[in-house]
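Sharing a structure with you now.
With one protein chain withheld, the remaining protein chains of the complex are depicted in position.
Our next item is chain A:
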Amino acid sequence: MKVLLSIKQEYLLNAFMIFFIVHSTQIGVGIQGYQRIIYSDSHQDAWISVILSGLYASLIVYIIIKTLELYETSDIYGIQHDVFGKLIGKLLNVLYIFYSLISFFVVLRNYMEVVQAWIFPEVPLWFLTTSLLMLVIYGIHSGVRGIAGIAFFSVTLSLWLLILIIYPLQHAKWTYLLPVLEADLIPLLKGVYHMTFTVIGFEILYTVYPYMKDKNKVQKYAQLAILFTTCIYTILMMVAIVYFSGAQLERTVWATLSLFKVVRLPFIERFEYVAITFWMLIILPNLILYMWAACRGMERVFTFSAKKSVWLFSSIIFIITQFVISRTQINMMNGYFAKFAFVVVFCYPLILFLAAWLKKKFTKKKEQSV
C-alpha cells in the first residue's frame, strides 16, 4: 500500500471547508439528548463538563493534525501501515473501518429511533433504513467535493434552528444554575467522559486531511469548528438546565428536541415535528462522511473500489438494523459504542502520534548516520 497519497488538484478542498466537515460530523444524534446524561453526573455544573470536553477535543484535534502533518499527504490508513508495519497496520486499519461503520450505524439507528418514537411509530424500520441508505449511496457517488458540499449546506441551512432557543429562554429560571462549581472534579470528569458520544466526529480529519488544499490552515479551521460546536453544546446545556427542573431533566431522554416543543409560531404548533424531520439534513453529512471514511479504508487497504463497498456496507447495515430493535438494545449499543469511541477517538490519537513521532525521529537519525 502506498503510504503517501497524491490527489489531483481538482479534487482538493479549500481549507475552510474543514470547518463545515468537522462541525457537521460532530453535531448529529448525540446533541438530541446529551443533557440528561451529563446532568446526572455533574448536575447544574454540567455545562462546565461540556466546556471541558470541548477543551479536550481541541487538544485531540491538535494532536491529530500534528500526526497528519508528520506525513503531509497521508491518511490514518497510510500512517498506521507505515508506523505499525504490514500486519498490525492492516489489523488496525480494519479496526478503524469497523469503527467508522459502527459510528454510521449508531447515528442511523438513533435517528430512526427518534423518528419512530416521535413521529411515525407505525412506519416499518426497513423502510426508514432504505430511504436513508439511498441518500447516503447517492451522496457518496458525488465524490469528496460533493460530500463537503452536503456538509456545508447541512450546517448553513440548519443555523436558523439555533434562533429558536429564544422560546424556551422566555421561561428560563436562571437560579437553576446556582450554586456554580458545586460538583467535584470526579463528577465533572465523568461528565466529560460521557460527552464522548456527543463530541466525537472530528476524527474524520484522519481520512479527509489529504484532500485539503492549504494544509497549514487546517489547524485553524478545525479548532474553529470545535469552538463553534462546543459553544452550541454549552448553550444548549445551559438552556436545558435553566428551562427544565432537575428532576424533569433527569427524565427527559431527548432534551434538545423537547425544547422545541415550546416553540409556537402563528401558523405552526408542535414545532418538534418540523425539527425532527429537519434533523435528517443534520445527520446526513454524518452518515455520508462515516460511510465515506469506511469505503475509503476499503479502497486503501484492500484496493476494493469505494463505489462497490458502499453497496456492500449498505446491505450489511441494512441487515444489522433488523436485529437492533428495542430501546434497551439501542441504549446498550450506545453505551458500548461510547466506550469504543472513547478509546479510538480520545486515547488512541495520543498513542498514534507518539508512535509516529518516534518512528520519524528514528528513521531520520538512521538516515543521518548512514
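Note that a contact is a pair of C-beta atoms (placed from the backbone, for glycine too) under 8 Å apart; a residue touches a chain by one contact, two chains touch by 3 or more; residues count from 1.
Throughout what follows, contacts and distances are computed from a predicted model.
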- Note on the structure: Not-shown chain resolves in UniProt (candidates "NADH-ubiquinone oxidoreductase chain 49kDa", "Acyl-CoA synthetase", "Hydrogenase formation protein HypD" or "Spore germination protein") to "Spore germination protein"
- Query: Thinking of the whole complex, not just what is shown, which of A:V123, A:L312 or A:I325 touches the missing chain?
  - Reply: A:V123
- Query: In the full complex, which of A:Q248, A:T277 or A:S305 touches the chain missing from this view?
  - Reply: A:T277
- Thinking of the whole complex, not just what is shown, which of A:S131, A:Q248, A:S305 or A:T363 touches the missing chain? A:S131
- Item | Chain not shown: contacting residue from A:L91, A:I268, A:M332 or A:L354 | A:I268
- On chain A, residues whose C-beta touches the chain left out of the figure: 14, 17, 115, 119-120, 123, 128, 131, 134-135, 138-139, 141-142, 145-146, 149-150, 152-153, 266-271, 273-274, 277-278, 280-281, 284
